[in-house]
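The chains shown are only part of the set, and none of them has been moved.
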Amino acid sequence: MKEVNSMIKAFGEVMMRLEVPNHLKLEQATELGVLYSGTGINVLSALSRFGHSTSIITKLPDNALGDAAISYIRSLGIETSDIITGGNYLGMYFLEKGYHVRKTNVTYSNRKESSFCTSKITDYNVEEVLRGTSILHLCGIMLSISEQMRYNALTIAKKAKQLGITVVFDFNYRPKLWQEDFTQAKKWYECMLAYVDICFMTDMDALFILRMESTEKSRKQRMKQLIPEVAKKYNVATIAGSLRDQENQQICGFLYQQDVMYFSRTYQYQVLDRIGSGDAYASGILHGILKKFTDEDTVDFATAACVLAHTTYGDSPICSEEEIWLLAKQNNVQIER
Amino acid sequence: MKEVNSMIKAFGEVMMRLEVPNHLKLEQATELGVLYSGTGINVLSALSRFGHSTSIITKLPDNALGDAAISYIRSLGIETSDIITGGNYLGMYFLEKGYHVRKTNVTYSNRKESSFCTSKITDYNVEEVLRGTSILHLCGIMLSISEQMRYNALTIAKKAKQLGITVVFDFNYRPKLWQEDFTQAKKWYECMLAYVDICFMTDMDALFILRMESTEKSRKQRMKQLIPEVAKKYNVATIAGSLRDQENQQICGFLYQQDVMYFSRTYQYQVLDRIGSGDAYASGILHGILKKFTDEDTVDFATAACVLAHTTYGDSPICSEEEIWLLAKQNNVQIER
Amino acid sequence: MKEVNSMIKAFGEVMMRLEVPNHLKLEQATELGVLYSGTGINVLSALSRFGHSTSIITKLPDNALGDAAISYIRSLGIETSDIITGGNYLGMYFLEKGYHVRKTNVTYSNRKESSFCTSKITDYNVEEVLRGTSILHLCGIMLSISEQMRYNALTIAKKAKQLGITVVFDFNYRPKLWQEDFTQAKKWYECMLAYVDICFMTDMDALFILRMESTEKSRKQRMKQLIPEVAKKYNVATIAGSLRDQENQQICGFLYQQDVMYFSRTYQYQVLDRIGSGDAYASGILHGILKKFTDEDTVDFATAACVLAHTTYGDSPICSEEEIWLLAKQNNVQIER
């Protein structure tokens, strides 16, 4: 039905999301919404809708939870033949959505004991799995989980690089997971950057993980200073990311390639379900690059994808390319440069 | 409002139960029912309804899941002031209810990494917690979890015994957790029996855990042979349990005390939600003993409580003493000797 | 759309039914099903489906609860132009459905303070309301509520009788409401019977309310003895009712007219929602009489309507005449004479 463009794979964790409905607190709930999520499948879900072939490389327990995750991933249009089974648990998180000044609260369960987080890279048939792959997506959270996970992530990245596959890496920095041990984080992020072609990050990552310095106070200015430095120092061809102004509920994307920094228009956003909106942004950038959009179009498309991902339920983006262009090309009050 | 009779405490795990509704499989579900369960709180929930003061001794994570469990336990009428907080996880199980020939399926998560299962007995202020307690309830599953859990269970049982508290122990044998290592199981169950006053078990436990032998083929006959042997060998004052005939959906309870074996009438049962029905039986026996019912009444009351627990939603029994007597005293076709 | 046959009206209370779903107890519920019910609207709902014009004469509060009741009654196909508004409350009952040996539990709220139960017969424009009415249906519960309600019921019955309207009366005896004061009950039921043409009752009503005597032990024999006595003594043209064997889940209807007692076949029944099944029976008898079915057909149709009413949700019968005939004419194992 859909013309296949490229085969994009992600190596990453799939978690169960258990959501308290109607802005209740968990203690008030007798029912929880359940779905399956992860940076990898979020990015792939969006790319699949844009007509690309996608496949997730992960490990799931061989039980009802693993089966349910596979069925859900398939429904998103992602291939599941690279999934291996074994281990004991599926990682989980409980989501209590906030309201206005009340904060959203996320509680993790089985973070480090999951089938994926306890897997070894040799469990996966890496050579075969990477054959025919155009793009491999990896998420920075893996670097924080354990020695084993770092090894897995770096090994597959290195192998992909050797095979000429485009390596995509999303910083996804979570200070809590590193217990603010910035030295450790820097070391491993730098190891990874050696293999990376396309990288998702912001000025904050440059400051706090890569320990760069800047005297610029405006984030946009800091971005203009630091991102080219990162690209140069770590030899990364493409860097992209987004700048969120939570106070005014505005977002603006950027894309740095071949010495030029492109900024998207600034979009207003409203939140139905925010998780996964960053992954929607990444999928938009990758789609633009794969389809050879102009850089201006790419960054606008990605930001519109991100804005629309705030308006759909669930972590995995499900808007069509057509819906995204409609917003990206729109010229009304809700959007301003 | 209710006249307080005795203070009964249980030392045991509290888990989150995540139930797939309407006989769906997990992969078909977008919503899960959530509640909190455990042998300890199940027994205490029933006893609380019978007018006793009850309190659960356990450890829960200091997060939204722990808070929700506490709120639920309170709603059952169980005191929560003996609960300590800390650790990372709440144990969980996913319940896919079967239908007719399709089996019910239970999938555990975080079985051994829970706050309770990773707690040390020194985390609890055992001396203070046991002060003023009449009965302490313990469950055999603890013996299978880990060295630490065995130590915790045996330590608190010993301490209770020393303080003259009635120690209640439910065999609750789960072969899977022991990986059928019967030798190991026997050793630890015997350690525990040294402190036990009231014990819940069946002939199967005598055969498979305590490694006793019998040539009797009828379970009732085997029961009559083995239970007195157990009582004598391990010096246990009271042994009770129930005999389920799943084929005919019938159940019959027994109570062995002072050299006499009492059997209840045989009741038909139908299943709305079966989990926790054994705990309802135990609560009925304990209530009969505390209230000095005749042994015949005690075993009939307990079996009726068990039968009714099949007809209510959730693991924790919620029928009133009045409802149970109504069934226990009933003389109709649904019940036969 | 439907050919109008006769105008049938009922004078009676409409209550709100608040149902705990999924066999939960009220304390376990966070949601309740809500609908509106009453002997009058139950009988009219069924008759409306059989093609008759129907209208309920009642009083409802002039607030959101009254509005909701009216909307629901309309959806059943019953006219609401005879409803008057005023007073403070809508009567309510909470329904906790049992399961197997666990009993169904009903808790009333605002039984005697409702707009209907505190209304005066002069609130209704009785003359006008009865104009053009063929049948007036009344329920015996009214006789137990208060002096005022007895007066209202007897006044409208008398007026209907004077106008040549067929007066239908359902004993609906609720001992609790009379606090077992049989003398009082007998007196008022006898007052009512003076105006009644068609009466729904059983041998139990003859024994306990009308204080008749019988040495017959089988209910069927007692019925054969007592019902003709009632018909004769109180000059009631038609008496009908049903005999339920709860143990075997069987039901059998009877109809006594012109000195002949007809019994239906014995039907098996299974319960999805039992409330209102007696009203379905009554509607079947009335339909048979209005449509001049043979007496045999009438009693079979009525019993089949009753059996089907056990299989639909809600108190108000909603099966079509076609569905009922299908069952009434069926000759399979589930039905036996």
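Read from first to last, the chains carry the letters A, B and C; within each, the first residue is number 1.
We adopt the following convention: contacts are C-beta pairs under 8 Å (C-beta built on N, C-alpha and C of every residue); 3 or more make two chains touch, one makes a residue touch a chain.
These figures come from a predicted structure and were not determined experimentally.
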Whole-assembly copy number, given 3 chains displayed: 6
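Quick note on the criterion: only the chains that are shown with their structure count from here on.
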Same or different contact residues where subunit C meets its copy subunit B, judged by the half mark: different
Identity of the most central chain, Cα criterion: B
For subunit A paired with subunit B, centre-to-centre distance based on mean C-alpha positions, whole Å: 45
Subunit A-subunit C separation of Cα centroids, rounded to whole Å: 64
Chain centre separation in whole Å, for subunit C relative to subunit B (CA means): 47
Shared-contact residues (touching 2 or more other chains) in subunit B: none
Residues on subunit A engaged by subunit B in the complex (per definition of touch): 18, 25-27, 29-35, 63-65, 67-68, 70-72, 89-90, 92, 94, 96, 105, 107, 109-110, 113
Touch list for subunit B against partner subunit C, complex: 75, 267-270, 272, 307-308, 310-314, 318-319, 323, 326-327, 330, 332-334
Interface residues, subunit C side, partner subunit B - complex: 22-25, 27-28, 98-103, 247
